[in-house]
Each structure stands twice: as C-alpha cells, then as structure tokens.
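Submitted below is the structure of interest, expressed as structure tokens.
The complex appears here without one of its protein chains, the remainder shown in place.
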Amino acid sequence: MVREFTCIVCPNGCDITAEVENGELISVTGATCKRGEAYVKQELTDPRRTISSSVAVRNGELPLVSVRLDTAIPKNRIFDVMQEIGAVRLEAPVHIGDVVIEDILGLGSNVIVTKNVERK
Amino acid sequence: MGEFDVLIIGGGVVGSAIARELSRFKLKIGVLEKNLDVCYETSGRNSGVVHGGIAYDTGSLKAKLCVEGNRGMEALSRELGFTFKRCGKVLVGKNAEEMESLRRTIAQGEKNGATGLRLIDKEELHKLVPMAIGEFAMFSENSGIVDPFIYTIALAENAAANGVQYFFNHEVTAISREEEQNLWSVTAAQGTYQTRWVINSAGLGCGVISDMLGIKGYHVIGSKGDYIILDRRTGELLPMPVYPVPSNTYMGIHVTNTTDGNVIIGPNAENVMDFTYYGVPQENMDYLAKSASEIWPCIKKADYIRNYSGILPKWVDENGVIQDFKIEIRPELAPNAVNLVGIESPGLTAAVPIGRMVAGMIGEYEKLEENPGFNPRRKGIIRFEEQNDETKARLIAENPDYGEVICRCEKVTKAEILEAIHNPLGVHTMVGIKYRTRSMMGRCQGGYCQMRIARLLEEELGIPDTKIRYARENSWLFTGKVREEEA
Partner (left out) sequence: MEKREVVIIGGGPAGLAAAVELYKKGIQDVLIVEREKAMGGILRQCIHDGFGLTRFKTTLSGPEYAQRFIDEVQTYRIPYRIDTTVLYVSSDKVVTIASAKGLEKIQAKAVILTMGCRERTRGALGIPGERPAGVFTAGVAQAYMNLYNRMVGKEVVILGSGDIGMIMARRLTLEGAHVQAVFEIQPIPSGLPRNIEQCLNDYGIPLYLSHTITAIHGKERVTGVTISEVDAQMKPIPGTEKEYACDTVILSVGLIPENELSIDAGVPLDTRTRGAVVDEFFQTEKEGFFAAGNVLHVHDLVDFVSLEAEKLADGVAEYVRGGRLPECPIELKTDRNVNHTVPQKISGQRDVNVTMRVNRKFENAVIVLRQGGEVIAKKSMKKALPAEMIQIGLKKEAIRGNQEIEVSVEW
C-alpha cells in the first residue's frame, strides 16, 4: 500500500511517498533529509505532536503566559494534555524554561514556560 | 417615566439639530434614539458633502433650507468644533447635451439662491482638479465637505450640554395621546415617557412614527447607496468632489474627498424596503469603481480600506415620484406634534435650518422662553495628529497620555481615546470611539489599536470583556476568556 505524507519536521514540508506492508515501512521517497523517514516511521506506529498553549498568571504584567511541551506526546492525548494545562494557575513572576507541569500525565514530556512575565 | 416638554424621536443629525435649537429655550427635552449612538444610520452613512442647494426645485424646502444651511456652515463649525472645508465641487461634462444640462443646473441653482456657480473650461477644471476627466465642468465654489460623524456628535453633545437628555437603545414601539391632560405617551422597551410635544425626526423610521402619531398615508421608500473608502494617501489627488452631470432624481456616482484626506466613491441608488440591511454586494463595488473611474481615473484596489452603505428615506407619491421634505404640524390629526417626513439629502446640510424651522413652528403655538444659560459652543477632542510639533510637545508635557499613540494609522493618542470613552453622551461602543477619534478608521482597520481600545474601555468603565460591544445592542466582541483567573 502506498501512503502520502507531508513531513512536519521542518518548514520544507516534504511530500513523502511511503510504501507500507502490514504496518511495516518498505520504502520512502521524496524526503530531502533523513528526518523524513524517521517522521514517517513515527507516524505509522505512534504519531506524536508538541503543542503550545497558555496558562493564567496572577499578578503578572500579562494575564497569560505562553507554554509548550518540551517533547512530543501521542497525538491522541492532545486534548487530555490541554485539560491539564487549562487547570493550572501560576503566580508571577515566571520565566522561560520554568517547568509548569513535570512529566505531564506520565507521557514523558514537560510543560515549560516560553515567555517572561514579571510581576506587575 | 418622567415628563417632558418635548420628546424628539430620532437622534440623527436632524433630531440633534432640532434638540440643540430647542435647547435655546426653557424646555425639558428628551431624545429617544433606537441605536446606541447618534450617527449609526443615514446621518453617518453618506458622502459628507455640504451641498450648494443647486439641484432642487425652486421654492422647495430642500432648496431653501439647503442654501441656508450651506451659508451657515462655517459659523456652525467654529461654534461646535467640527471640520468643515468649503473646498468647492465640480460637475464634469463631455458633450453638448451635458453642457446644456449644466447651464440649466446653474440657472436653477441661482434661482434657488445659490451663489458662486459657473461653467469652466477644461483648462480651469484641470487647474482645480488635475486628475478629473471632462471637457468642461460646472464649478460650485460654495460646496464643501464635513466629517458627518463629528458634525452629528457635536450637535448632540452641545444639545446635551444645554440640558437635553439622550436615551439610547430606545426604539419607540407605541405612541398614544391623552387628550384630557394634553399629553403624549411615547413607549419604548424601557418604559413610557410623557411629553407635551413630540417630534418625529426618525429618519428611516419617519413613516412608521408618522403612522403612530395618527398622520397616516406617507409612503416612504429607502434609497440605498453603497460606497468604497480609499486610503488617505489618495486624497492628495482629489482636492474637491467630482460629480457627473446629474439627472433629475439622482446625483450620480461621484468621488468625494473627506475632511481627513480619504476618498469615497459612490453611491449607487437602489430602492429598498428593508431599512436595516447595509451589506454591500460585490457587483455594486465593481460597478462603483468602474463608473467613478470615468470621471477620476485614480481608483486602485490596493487603496481600498473599507466599504459601507447608507439608506435615504424618500417620501414618494403614488407614482413613485420623490417629494420635498415634509415638515408639518397637523393639529386636527396630531396636536402638539411636529412631523418630519422624507428628510433625505440634503438633510445633512439643512439640519440646523430644519431645527430652527421646527422651533419656529412650535413657537407659533406657545411662547418659548429663552434659556439664558444656553451656550452654543462645544469644544471637541483635540486631534493630536493635526497639531504642529510645538503644540504636540506642549500637549504631551501637559498630559503624558498624548505621548502614547494608540492608533498608528491615524495617530490617535491615548488622551484622545480616554476623552472619547468619557464622551458627554455616554456612548460606550467601539464604533462610538471610532467616530469620535478616527481610531480604527485607517488602513489597518483597527488591527493594531482595536484591542488596546477594548481594554481601555474595560478599565475606564469597569466592565468585563464580555460586555464590550462593537456597534449594536448584541454586537459582542468576545465570547469569554481563554483562561479564567481562578481555576
């Protein structure tokens, strides 16, 4: 079976054609770098994504601070993770790299702060 | 809910001009306006042209009041602090037939009392408007332009400063007469108001209100016109409005400079019975651009910043022929009621003379006592951008909020926005701030400043974000927060 992928690893967004038999990757064409093949393998077995969102901050110069996952999580857990992120409240100041939730839902990824928000 | 000497239904340019003229006398006056501000309908949706009084039948109210309004516009603009430019206008023609038509127009204009009308040749036309297309033109040197928003707001604010009460979001649903007490009861959703005099200046609603007063039979249709607004930079190419040669009933699609340097193209004219639909269809935009390009070839799509439409209330007879303004008291049908029907163009120009006429008509029924406290002057919001560097520096020194530019396209400062938020009429919509300051009117259409203004509104008025309205009653800007502060 032939499947088409758009690689999301980098902005090139290569169109990758993969030949797949019984879930096994037979061949890959169209990737301009080796990360493309790894991406397709991952997509076939365990598609993962990172996401970004915001967390409410009390007493900050901004009402929200942006956060992201530091490694990708299974795609089908995105909304579970969003629910956890939505429930957190932080107190200013917060700084880039601060860990908001460690090992979120045991998925091996941390939610980290991506913006400095000082106390107002 | 309170008793008034005069209740005015409709707070547009005419209603507000009437309110202001009546506030010269000792009267308790209220204005019931169905929208959340004074210029949401016809008064704010037009070309902003101060007409010379040329195109109307001699002897008509339209001609007489327009000529009078035109003459008084400088003095009024100084009193009330709005921008009026007597820039003149040209009607361009190409052939012998149009030449003849322009000669007739001049003759009629002069009979109406308009001055400063003459035919000019191509050379003089191009001296006045280098980019206009025409073999010759009629020049009307006394025509001009106003900012229709600030003009209407100024009349209303000055009326309010002289004691007139404005009630927004008050659409009148019923009117009844209590003969024994010699009072009118005027009902809106918020309650019923009693008044000795009632004035119908409801604009598009004039027919409905006239019926409610018991003066039946006026047939009012809407004439909808669409417009395109061009970037401010285009104004350099258009020092005065350029019109085609008019027909008997319609002025034609013209290009008009605005007091702020934009150019507006329009209007077409389409008869409508839905007086609430302001959508602009694609084909009309294309038609406007094509049609106006025949008299002014500088229209580029890259310069479009917005489009809008307006509807004129036209009183027509059974044959569909457009009638003059009707301004009447019909004591046999509706005592103590002044009924204004079909106040369309040139209502913007004629508003104050209409106001004086209405005051005079009431004065024939009862002696109006002068209000010694009447102050005809209003100080508008100082526009930072229009000041020279010295004044700008002084303004910032006096008030550092002038140093914070909120709207980058029109260079509107925080000081101006705050003054607009705390406007005398208590209007709290985003569009209300826009009309009062020009913020959000520029080429980015609020992309930069809208969020800053929304936040200032929340902070200054102490209201939550879900209560910020764009223009109309339920025109909420936001549906909630992304994150509640407490989990």
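Letters are used for the chains, namely A and B, taken in the order the chains are written, and counting of residues starts over at 1 for each.
The rule is simple: a residue touches a chain if its C-beta (ideal position, glycine included) is under 8 Å from a C-beta of that chain, and two chains touch if they have at least 3 such contacts.
Keep in mind that what you see is a predicted model, and the values were worked out from it rather than measured.
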item: Displayed partners of the chain not shown (whole complex); value: A, B
item: Hidden-chain contact residue, picked from the options B:75, B:174, B:189 or B:451; value: B:451
item: Chain A residues touching the omitted chain (full complex); value: 6-11, 13, 15, 30, 32, 49-54, 56, 61-64, 66-68, 75, 78-79, 82, 96, 114-116
item: Touching residues on chain B - with respect to the absent chain; value: 228-229, 233, 276-282, 285, 301-302, 304-308, 389, 392-393, 396-397, 400-405, 408-409, 411, 413, 443-448, 450-451, 454-455, 465, 469-483
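Heads up, the rule we're going with is that only the chains that are shown with their structure count from here on.
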item: Interchain centroid distance [CA atoms averaged], chain A/chain B, Å; value: 53
item: Chain B contact footprint on chain A (complex, rising order); value: 54-56, 58, 63-64, 86-89
item: Footprint of chain A on chain B - complex, ascending; value: 482-487
